[in-house]
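Just passing along the structure, written as structure tokens.
Shown here: the complex without one of its protein chains, the others still in place.
Moving on to subunit A:
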Amino acid sequence: MSVDAATVKRIGRLARIRIEEDEVTGYQNELNAILGFVEQLSEVNVEGVAPMTSVTPMVLRRRDDVVTDGGYAEKIVANAPLSEDNFFMVPKVVE
């Protein structure tokens, strides 16, 4: 499988990365080189093989459903490029 210019632009939009017109061909070539490389996986017979979901045989731990953390909004927004009254500020989303 290989990607065309339109697909490169679509992936860019999905990934929320602006791809400028003059960058499309470069990305297209690089992505196709990588996709060409991973293509060799088609040689592997995986019939009846379960996909790996955990690299170590483990059951995810559970804990009591109680609040154990929080109450420091000012720390959460401390690194924000723009904040006000402990809220993150963004451009207007709804009219």
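Criterion: contacts are C-beta pairs under 8 Å (C-beta built on N, C-alpha and C of every residue); 3 or more make two chains touch, one makes a residue touch a chain; residues count from 1.
Please note the rule applied: contacts and distances are computed from a predicted model.
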Problem set entry | From "ABC transporter ATP-binding protein", "Lrp/AsnC family transcriptional regulator", "Domain related to MnhB subunit of Na+/H+ antiporter" or "Glutamyl-tRNA(Gln) amidotransferase subunit A", the hidden chain's UniProt protein name | "Glutamyl-tRNA(Gln) amidotransferase subunit A"
Exercise. Which residues does subunit A use to touch the chain missing from this display?
Worked result: 1, 3, 7-8, 11-20, 27, 30-31, 33-35, 37-41, 43-44, 46, 49-56, 58, 60-61, 63, 72, 75-76, 78-82, 88, 90-93
